[in-house]
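In this view, the complex is presented without one of its protein chains, the others remaining in place.
Letters A, B and C mark the chains in the order given here, with residues in each chain numbered from 1 onward.
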């Protein structure tokens, strides 16, 4: 039975609390937040859980073996480091930290102390994304592209840009689904409100191979879109997270290259490129709540001394792209090499 | 009664012929193509029209006042220039020419001789795009973004990339809809078939103001998408060309900025940014065939000595972006200033 | 402050409890159910609420002024009658009772004792249905038809057919939206599982005017559909409850009758019937939870001695159609006059 404390009871904290309450092998010991009124709400709803505004109280308590951090990004590093220094395992919201430097130091600390450091890339634990990875990594042929659109009329965040708020999801999914890791990024974007970070952005990721990836995020769209196209030489996928059940559609479509001189006349050329249009298939998906799966795995990792699916290095890779993209945007698309990324892949 | 010759009877030529046949103030005199079998098909269907493989025969014929050019892009310049030098007005397919240099010389020639030079940016003449321009240029507030996706499993072209084949449509629409012209472009893309041009590309366009534009084109997508999002401070538009009738949806959505200190605490900040979610409205559209409208206007321009809606300079602006984007792609997103563009706007 | 007891804590009871907890002018005193384990769940979650398996205990308690009944249909009559005989106001799930006879006796009892009897036709309190009524009852011209489809792979119910489970929603909405009440019903349907009630059914409702209504319900559909078409001479509506925000679309479409002899030749006839195709408009809707609105109104009705929007007679009218449709189905569509319905309209 693993004792857990949840730190931060804002937007995501209540979901952590609800799911930890239902875990068979864990016990929610504390909820910690600076807002006293939120804590009294927790107490009314879960009388058996202790509440506190004092993070250090949690760290001193031997009943707490793990801390789940759901505070603003800027505090992740400090809180996670203190927790690990007190010997606690850590489950931290995405993005893992506010910089690659911070993220790396978190990984180092976890490694040094043999602690589990899991990053909450929630989508990775959905049935849709797991199925997508299965298909992409089995019979997809050559990887051609990964293209994602994640837009809506969204809550403006004061401290982070739309890249750190929305693109982080796509980068996390991509890190899990694709075997290859990106080597460079070119990004563009703009903030429409004076003094505020970007609310619209476009990221292109380059790879060693001919794979190209692109992410479009926007907080000012009139409609909500959550759609990813993945293309390979043997299969193509449309992943639409807003579809109630058929979220993943697999197409047996593509082109086939026939023999023939490339500089033949027009008709001959079109015969050289053939088009394959076959069946479409929407596999049944595991519809269980991703966060439940993820927290169960986190507890399991502590008990079995294993690495979680999304470990600290996955978090570092995602933060390194966020950081590079942010830099590229200020230089209107200048290519930024992800050198660290290659080292840490 | 304006006598017209159609040059090039491949994919688009038959549409030109069919529409010119129905024009009240024009007469189709010739169809010219190098393929004799195509010409015999024309003769069987339209016995009253003359067919020829000899472009010069057309130029010599005084019954021909205008030439409609629907040949591959690489030949536009040479054919248009010869036609104008023979005193013929010109209607030329998009993209207008294979380079800005060529496009500018075509404009110069038309100006010098007082001839009409119209570029076939067909979408500009649809009811949907005209309505979009009306809305954008009347009560849209500040322009925020223009974002377009044009993807499908498309015919690979040997001589032009997906940028010159598909993005040209979006650039032509944008040139018509937006009052402001772009000043720089950053583009990325890749070709998945060895020795062939790009089949997937992403273009970001920058403007003097805070407007940003983006175009995503792809010949290897499993589904067909034709969707443009346009955002302003007072209105937002979704233009979906695949909708049978409600192609334009106008949203009364956006954010409103309230007074208040920007660096207030989180809740205070969210109160500062308010969200406006109002009605949606899909105006009735003129559903007449765009090409018919466009050709009628071309004939009218000749008769009245007026400029067509899409004149040579519009064509030059579009080609200048295509050229800059192509250059940017080879340098993985490096920003290319559209200096000429500003001069020619 | 009105004291309320919730009776029945199965599928819908928890929603009643959650919403009553949030009402400013009401207090949840009891939750009553025969299943002791469900009650202990309530106690754990809401320590301040009393739980009991004894309905009579509630009736004796003077702190309870109103009872919300969410038990199976077959028990509605007995429980509601006992509650009213003990002087309690009643909020009862749909369908109100298992027969017209029962439903009428409930209304009589409420009238005799001056008690509020509200029937939980939840959809009537949604922003979408309220907006639909506004439009239909203002500028709709002549009413032509009301057509609803409500199908999905649904939970088979042992005691009620798909008509009593799903069509009841459409009949409740229709009773609220349409000014005119139906005078007869013809229904068809079938049960595919031996010994079980119908799992697919079609109801046609006739009116004194030329209005016709139809409801299609099905528990064995592979896709979920919730779509209603409403046609009038001046406007038409599509109400799609699965749309996240644009649930109501209002079309300025229809036919216009021109003068001219009806037995003219074909072309002349087509000129006589003109087609009007105008704008579409999706009004912004109140997205608040219907059940909260409804319960607030119930409490208000008790305090102010007013009738709720959905009173007992609305419940009677809906049950009378359910009863007639069930009878018609056994006779393969035989028309059943709704004589009572006309008296009670």
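Annotations
Throughout what follows, a residue touches a chain if its C-beta (ideal position, glycine included) is under 8 Å from a C-beta of that chain, and two chains touch if they have at least 3 such contacts.
None of the values given here were measured: they were computed from a predicted structure.
Contact with the omitted chain, checked across C:36, C:85 or C:190, is made by C:190.
Note that of C:76, C:150 or C:216, the residue touching the chain absent from this view is C:216.
For the chain missing from the display, the contacting residue among C:44, C:85, C:153 or C:242 is C:153, taking the whole complex into account.
Taking the whole complex into account, chain B touches the unshown chain at residues 45, 47, 224, 244. Touching residues on chain C toward the chain that is not drawn are 142, 144-145, 147, 149, 151, 153, 155-156, 158, 184, 186, 188-190, 192-193, 195-196, 200, 202, 204, 206, 210, 212, 214, 216, 218, 220-223, 229, 231, 233, 236-238, 249, 251, 253-255, 257, 262-263, 266, 269-270, 273, 275, 277, 328, 331-335. On the side of chain A, touch with the chain left out of the figure occurs at residues 245-246, 252, 277-284.
We adopt the following convention: only the chains that are shown with their structure count from here on.
Distance between chain centres (mean CA atoms), chain A to chain C: 43 Å.
In chain B, the residues touching two or more other chains are 277.
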